[in-house]
Every structure is written in structure tokens, then in C-alpha cells.
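Only a single protein chain was left out; the remaining protein chains are all shown in position.
Chain nomenclature is as follows: A, B and C, assigned in order of appearance, with residue numbering initiated at 1 for each chain independently.
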Amino acid sequence: MARLTDDIPGQRRFKVGMVGGGLGAYFASYHRAAMRLCNRFDIVAGAFSSDADKCREAGAAFSLEPDRIYLSFADMAAAESRRPDPIDAVIIVTPNHLHFEPCRLFLQAGIPVICDKPLVNDPQEAHELARLAEYNNTFFAVTYTYQGYPMVRDARSRIQAGELGDIRFMYVEYLLEWLAPGVNGLSKSLAWRGDPQKAGPTGALGDVGTHAFNMLEFLSGQRCTNLNAKLSTVVPGWGLDDTCVVQLEFEGGTDGLLWASFAAPGHRNGLRFKIVGSKASLEWCQESPETLLFTPIDGADRIYRRGQSDNAAQTLTFTSLPAGNTEGYLEALAVLYADFAEALDAGDSWRTATSVPLPDIHEGVRGVLLSQACVESSRRRAWVVFPER
Amino acid sequence: MARLTDDIPGQRRFKVGMVGGGLGAYFASYHRAAMRLCNRFDIVAGAFSSDADKCREAGAAFSLEPDRIYLSFADMAAAESRRPDPIDAVIIVTPNHLHFEPCRLFLQAGIPVICDKPLVNDPQEAHELARLAEYNNTFFAVTYTYQGYPMVRDARSRIQAGELGDIRFMYVEYLLEWLAPGVNGLSKSLAWRGDPQKAGPTGALGDVGTHAFNMLEFLSGQRCTNLNAKLSTVVPGWGLDDTCVVQLEFEGGTDGLLWASFAAPGHRNGLRFKIVGSKASLEWCQESPETLLFTPIDGADRIYRRGQSDNAAQTLTFTSLPAGNTEGYLEALAVLYADFAEALDAGDSWRTATSVPLPDIHEGVRGVLLSQACVESSRRRAWVVFPER
Amino acid sequence: MARLTDDIPGQRRFKVGMVGGGLGAYFASYHRAAMRLCNRFDIVAGAFSSDADKCREAGAAFSLEPDRIYLSFADMAAAESRRPDPIDAVIIVTPNHLHFEPCRLFLQAGIPVICDKPLVNDPQEAHELARLAEYNNTFFAVTYTYQGYPMVRDARSRIQAGELGDIRFMYVEYLLEWLAPGVNGLSKSLAWRGDPQKAGPTGALGDVGTHAFNMLEFLSGQRCTNLNAKLSTVVPGWGLDDTCVVQLEFEGGTDGLLWASFAAPGHRNGLRFKIVGSKASLEWCQESPETLLFTPIDGADRIYRRGQSDNAAQTLTFTSLPAGNTEGYLEALAVLYADFAEALDAGDSWRTATSVPLPDIHEGVRGVLLSQACVESSRRRAWVVFPER
Partner (left out) sequence: MARLTDDIPGQRRFKVGMVGGGLGAYFASYHRAAMRLCNRFDIVAGAFSSDADKCREAGAAFSLEPDRIYLSFADMAAAESRRPDPIDAVIIVTPNHLHFEPCRLFLQAGIPVICDKPLVNDPQEAHELARLAEYNNTFFAVTYTYQGYPMVRDARSRIQAGELGDIRFMYVEYLLEWLAPGVNGLSKSLAWRGDPQKAGPTGALGDVGTHAFNMLEFLSGQRCTNLNAKLSTVVPGWGLDDTCVVQLEFEGGTDGLLWASFAAPGHRNGLRFKIVGSKASLEWCQESPETLLFTPIDGADRIYRRGQSDNAAQTLTFTSLPAGNTEGYLEALAVLYADFAEALDAGDSWRTATSVPLPDIHEGVRGVLLSQACVESSRRRAWVVFPER
């Protein structure tokens, strides 16, 4: 029970570079905080911004050697791959529509990639990256952050161990409120999510619905085969969907349901799932991530809590603090980074090195395909097949 | 603040008869307990069972005059309508598939009807009853019990007063667990819900989905115009849907979503709604009915509680106990009966006599049409129009 | 599972009289609603008010025979005891300081008594009533309402069955808010609680602290032996304690703690206990009375819910509705009345007729002694012995 807090002598540390993530880039700052918590990564190189001053400012703030502060990610990929001591991995935290090029270049250079979700906005690009990654078996991870919560993993263990009996229904919602007041006055870091040039073909669906969808597949190990989506825009002036409902069918016949919105007052980061089995249901909510509600038929509800002895055995290996001392969002992201380190340790066997499947490029591709399929379903008001590729 | 507990001198009491509801009929026993709480109804006649002994046993238990214990509801309708002191209303608590005939006969006899939900199983029958009821303007109420909860009414008041801003999405779920263990060993009072001869064309949808659907229309005052349903059977051997998802579109363009199931462990009587507005969301759950969760944008969640001074003004007229002393299910049903008494007091003006719209025969008809439409949508895997009649 | 709703043929009904409780007397109206729910009591006599008009008005509202509407409780005791068909019991719902005389007279007349809590304000009077009741073995019950909640009884069963292991600490709080805004504008039904002439020697302690104290003794079956109280007045102008803390010691060495207040914003009727055992703790709160929180060491919290198959066996005999359909305050009071009926059915063996010990006159006496002891302890700022009598 000691993943993020204990100092374990002899562990390998990884030297990483960052593409994007200048000072003030808020999500990149979470990556950096999570890496500090995880305590196995050091940032030694970066192309933090297309603005040279900002790039240099960030590099200085992180005490980088001047020759590893790059003014373009292309330079960085080229230079790092030629060094005798190249970075062990690159972390790509550029805006979504700028993921493809750096991913492509670093994959081509054989450098492991950790990329923000969604992978890219276009299925063709997604497939091309997947092909590249496969070709060299290069480590590629997509930061589906919510997979890092110990109690999400506990849920997965319980589901897969059959504690719920047969899975009969899977519900997931991902509700946020930030768009509810309207499009005026949105910060730049939010506004781009309504711009098809940057966000891709979908809004709420692509941004948070993909997390929700990934969660169901991660928990159940089942793949979606068909879906029926309605993408709606409820906030005047918004350029993409801000609300969506997707009926899902999974292999084996399980039904599912996904509801996502940017405009649901009272929800700050409201990812919540309920998995219904033949013996019990299981519920978890991101806003109170330390507990799992397990409800058997005709019996007492049980509130499982991270760090207790009735956690799934595996769960305890992901926890850092004793029960009662809350772990939160940064700790979850750090758990993901700890997995990345474990996988990087394993070299070519990285795919099977972690006890929980790593969110690899194929998971990234499925997110892109989900958007594509939902757009088609919603336009035709019909069920569609989930694209095989 | 004194609806069910205070003894108000001078209030008219109503003499009522009951069709169905012999001893041990559990839902009928709730009606009787609610009537005792409400304290304005006395059972003076009944055709409690098609089994003469059971009928007489019940009549004796309620201390009825022997000549008002009827061995058939047809006799009862005929005899009561001929009496100088007929019953003021009849309460029909037979199994669903036996609602039509007694409803028809009592309506024809001009006797006010209180009928369990669902009205009937067949749209033609529903329309015929509606026609009959309209013809004589006879009082007809369907016991959509959940409308009786003060905090449901508080929600309705807040929604219609604009406290949520514009309504942007309406979610409702109605989950139960009793079917989850399987079809073996089901009590008779549950098993008929899977028999199309008795339950009609739908299972979970017709039984509880109609409550959920009615709730959204009651709260919002908006009518559903289109829907896209998937009816599923997840429990082996069950004869109808036990799980359903319905995407809804309401007049004015609001989207909605309904999820119902008989096979969701952890839910005993889990009716729950969340109404999403442009300014706030509102959430209520039948299993903890005394509170309403009101969540504005970027501010403290508020838990409104029945009986406090910040309830909607109307709400306080429906409450009987001070805040902190729980009112439950029987109290909610008794509130509905108090409304019925208020409406019966008003004679011909019964339709407009209550401060909250009475769940009349048209609400009953909509429930029947919902089943019909969902069956068609699910079969065709397509959106369908909600039938106008 | 059918205590308050089913109509059980052949059960004896009891004819009762009421002392106090004119129209508008709110607590008396709860007694009447609970009796209607319970469905075994009929009010046939009463001395509802010292004001003759009010008395007659109430009698008429309850459809009493004119000769059983009494203008004084003394007349009532005398007349009823002479009748061939006297009342089976009397319910005394006068203000606290007017309990003694009617209790005394009806006990002397050999008529069973159901008396509101607290029994009386003075220990000598308490002892005299106890002596009278003992002398004839007359049924005497004190309405410690909160003992009627099924989940309180479930807690008691679990504690006494050893599910918590050894009891190590008992905590109880009873917090209300009504006095917090100050003494101005208090309704008469609240204001008397600050008047020593009416309320007796203590305020919050006597009014609600006694409920809390009784709860610990009821749950554990242990008796308090020593206490250390501080009675405080935090609201300017209030004539008695409005806040109190009492450290408790029970036979066998268990410690306990009681906190009560009339001036705690956010608490409407906030009776809450937590019993700490060597294996698990148990928590219940009157404002959400349907569940029990059972927390074992280092394991999932369990939320037990009324009406489920893992309730203590006895609990199910006290419940009326299926789990998920809330039972509330009136149902709890009706459970107590159902116990009274069961005990009255048993005649001389009334003391041992119910499956849960009836709150008899000795429990009433202990409430009076508690006030006496706390006043002394608080005045002396010292531990005192709980008086043996």
C-alpha cells in the first residue's frame, strides 16, 4: 500500500519531454503535479509552445538544459532521437487538433508516447497512428485519467470476478455545468470545445462522452457493437453538441446507456456509472471517488472504501494512503503514471506489464470511432454499427 | 400545514365502494390505510372478489351492511346507482386487465371512479373510457401515487415558476430489483406482470415506466411528441420487457430520457428524476422523498426539505407533519385522496378544483399510448411519433 | 410484514378515551392519526379541554355520544369506571404539568393509561403514580415514540444479539432549531417549554434529552448509574436550559454521552445515536429513519434498510410497507399503538406480551429522575449518582 508516497530505492526514473504545456496550461500542470507525486519521471526536454518566448520561459521554469528547450516539436523529435541519451518518453499535451503531427513524428522516431485524450479528431489519422505504433511495437498510452482511480479498478476487479453475476445493463453519465450559463465569456480553454476545427466532429460527446464510453468498456471488458445516438445543442450559439444520449449494445447482448452534457447545472465533473448485474449493482461517482456503492438484491447496501481489507486484492497495490485519508484526482493521474513507468520498465513487453490493461492506442482509436458513429446515428436518427476500424 | 392529522370539523365525508381488494390484497390495503389517514372516506360497499366467500369475509372485516357486499361489480354498479344514498365514488383496485369493465359500468352509472394505474391495457378501451367519462363529465382519477409527495409538488412549482430557467433536459429512472433473482418462485402478485394476457403489451415499461413518464409530463407541463424505445428482456424466462430505455422528445424541443427495470439490484422502488434547466438542476428520489436536491450553477447545492419555510407556498398546504418528522408513502397516497375529496367537493367543477392538476383519465390514456408507441419503436428500432390519440 | 395496512379480521378493537387533545392540539392529532393507521382503536369518550365549548366541539368532530363528552377528566374517570362498557384505556395528552391528576384518577379507577412523555415534572409524583400502577398491575404506557421505528428496534436486536461485540460507548444527540431565532414570537405550544411552572425543572433536557436518554437504555438494556451534566442557556431570555451535555456511566462500566439542544440550526427533529461496539458501530438518525448504518472494522459500511430480508427477524413483524416505500413518524407512533393493543389483548400479562419491552411507568419515572439528577450535577459541577428511586 505504498505507490505514490513511499520512496523506493532502486527504482528506475524516466527522463521525459513534453510537447505543449507552457506555463499556465492547466491540464499540463496536472500532468506535472501527477509526475511529481508519482516520483518516477523527470522532465528534461520540451517544446512547450509555438511561441518561442513562452517556450523558453517554461523550459527555464523547469530548469531544463537550454539545448533541450525546443522551439518546435519536429526539432525535438529529430534531436532527441539522435542523442545518445534521448528522452525515455514524450508527453503530448497540445490541443486535440494538434495531436496528430507530434504523435506521428515521435512514433516514427521510435520514442514512446503518452498522449492526452482524445487521440485525434479524424479516424484516418487515428488509424495511421495505430499502424505506426503497431509497426514498431512502440509504447503508446492515452491518458484516460479516470481509469487511475483505485476504486474504479476495484469495480473492474469485482465485475470481472463475477461479484455482480452476469452483467445485464451498463449506465454511464458524464455531466458538467460550465456551458450552462451560455457561450458569452467562455475562457479560451473551454471555448475551443465548440469549434469543429479544433474539437473535431463532436462536442460533449467527443470531449467527455469518450471518457464515459471508455469507462464501460474498461470495466466490463466488453466491446460496443451498435449504438443509437442523439446529439443535441441546448445552449444557444454553441457550435457542436453540448448534450447527448447514446443507447449502446455490447457484444454478448448487454444494453448500455450513456448521457453526457456540458450544460447540466450541479455537476462539476460528474462522471458516474452504474453497472447492473444479475446479483448486484455497482455504482461510482468521480466527485466522491473513494467509495464504491455495491448493492446486492434484498440486502444491505455496502459502501466499499479505498484502502480497506475487503478491497479487491489488486486494488491495494494502487493505493497510497490509508483509508480515511482521501486520495483525489492528482493521485489517480499519478497512478496512471505509475503504470506507465511499470510498462516502460518492461521494454518490449510493455503491453502486458501492468496488472490493469494500459489504455493504449486502440482505446484511443475507439474514442475517435465513437464520435464518427454517433454523428452518423444522430443524423440518420437510426441505430448504426460501431465501426470495426 | 395540517392535511392528514388535524381533525377539521365540518368537512364532508365520502362514502365509497371498492371493486377488488379482498383481504390480503396488498396494494388495496395501502388505499385503505391512506383513506384512514386522509380521514374523509368511509368504505360502505364493495365487490371485493369474484370468490364469494372472500368477498363476504372482506365485507365483514370492514363492517359493511350485508346488502352492500356485492358478489359482482356489475351488481354493485346497478344496485348502487339505484339507491337513494349511492356511494359517492368507487375505487377500482382489480388487476390491470380487469379495469375496463368495472370502469365502464360505473361511468355509465354516473358514479365517480378512482382507478389504479395503468388505466387499461388496450388503447381502444382507453379511448372508450375517456369518451364515456367526457360525455357526462364524470369525475375520474387515476392513482399516479407519486404525484402525491409534497416535494414532488414542490419540484413542479419550482420548475413552473422558472427557478431552473429554461428546461433543457429531463431524466427519469424507475428501477426495481424484484425480478433480478429470476422467474422461479415469484409470488402471484408479481408474476402476472410478465404475462401479456394480464399486463398488456409491455412489462416494466407499462408497470413502472408509465409512472416515470407521467412524472416528467406532470413536472414540466410539457407533452412528449416523439420517442425511441428499446424494450429488452434480460431475465431468462420472463414474458415481457423487464428493462427499457426510451429517448424522449417533448413539445418545444426538450429532450428526455427514461430508464426502467424490474431487474436492477439495489433498487426497491427507485423512481428518481433529474430535471436540467439553464440555471439549475433539480433531483428527487422516491426512496428518500422528503428532500429535493436543487443545484444551481457554480454554487452550493441546496437540500430543500418538506415543511420548511422556503418550500413553494403551495407545498405547505400538502404537508401534515413538521419538517424532521418523516412523511412517507402512505402519506403521499393520502395527499392524493385529499385531492380527490377536494375535487369531489366541487361537483361539476371537479376538474379545476385542486391546486395541482388531478391525474384524470387523459393521463391514464397517455400511459396506455406510451406502451403502444414503445412497442412499435422497439420493434422497428426507430423513432416514432407519440400518438395523438 | 403487515402491521398497519392489512385488515386482519377478528382482531379486537379497543374503545378509548382522551384527556386533552382538543381540535388543533397538534401532538394529539398525531396520536389520532396513528390510531387510525393502527386501526385497532376507536375514540369513544373524551375530556378534550377545560373549555367546555372546545371540549364539545372536539367531541362532535369525533362523532362521540354526547354523554361521553366530559367537561372534566375527573367526571370522565368516575363515569367511565361505573359504566358497564367502560373505555378500554385512556390517552392522556394534556400539557406535561397536567399529567399527574388524570393519571392518578384513572389508575385509581383501574383504567389502563397511555400517557405522553414526560410522565410528570416531580419525582414524588412520579413515584406515587408508579406505586398506584404497581398496586393493581394496571397497564400504563409512556409514549416514547421513537421506540416505535422498526429500524430502532432492528438496532436493539442487533445490539442485544451481540452483532456489535461488547458495547464500549454510547452516544446520543437530540438537536432542534426552533429556539435558535430567540424567544420573541414563539408559539404557545413551544413557549411553555421554557416556563419552570409547566415544563418542570429542565428545558431541553427534560423535553428531548429524556427521549435521548431513554433511547440508550432501550437499545442497550443497560441502566445509567452516574452522570455529569452541564445545563446551559444560550438563547437570551429563555427560562430554562436550552442546551445540555451529559456524560453518562452505565452499569458494567460503559461510558455514554448525551447532547441536546433547542437551538441548533439545521436540526428539525434531530435525534441521532451511535453505539460503538468492539466489532462494529451502529448509527441511526430520526430524520432518515428507514436505514441503519452498520460499520464493521476495516470493511464496507452496511446500510440496512427496513423491510429487507437481512433485517433482524423481529423487525419484519413491525413493518407495514415493502422496503423502498418510506414509513415515517406516524407509522412509528402507530407501531407503538399496535404494541399497546397487543399488550391490552393480554390482560394481566400485559407486561410481557410484546416482543419489545413496553415503555412502562418505570421508564417514565427514570425520565423524571434524570432531570432531577442533571440539575444537581450541573449546579454542583460534579458527577452524581443516578437516583435509584
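Criterion: a contact is a pair of C-beta atoms (placed from the backbone, for glycine too) under 8 Å apart; a residue touches a chain by one contact, two chains touch by 3 or more.
Because the structure is predicted, anything quoted here is derived from the model rather than measured.
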| item | value |
| --- | --- |
| Contact list for the unshown chain, restricted to visible chains | A, B, C |
| Of C:105, C:120, C:240 or C:280, the residue in touch with the unshown chain | C:280 |
| Given C:80, C:125 or C:301, the one touching the chain that is not displayed | C:301 |
| Residue of C:61, C:98, C:183 or C:234 in touch with the missing chain, whole complex considered | C:234 |
| Where the missing chain touches chain C, by residue | 164, 168-169, 171, 177, 180-181, 228, 230, 232, 234-235, 243, 245, 247, 255, 257, 259, 261, 263-267, 276-281, 283, 293, 295-298, 301, 381-383 |
| Footprint left on chain B by the chain that the document does not show | 294, 298-305, 308-310, 323 |
| Residues of chain A (touch criterion as defined above) contacting the omitted chain | 2, 4-9, 23-24, 26, 29-30, 32-33, 36-37, 39, 57-58, 60-62, 176, 267-270, 286-290, 305, 307-308, 320-331 |
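Following the convention adopted for this analysis, only the chains that are shown with their structure count from here on.
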| item | value |
| --- | --- |
| Classification of the chain A:chain B interface as same or different, half of numbers criterion | same |
| Rounded Å distance between chain B and chain C, as computed from the means of their C-alpha atoms | 35 |
| Rounded Å distance, chain A centre to chain B centre (Cα mean) | 44 |
| Per-residue overlap in chain B, given as positions that touch at least 2 other chains | 267 |
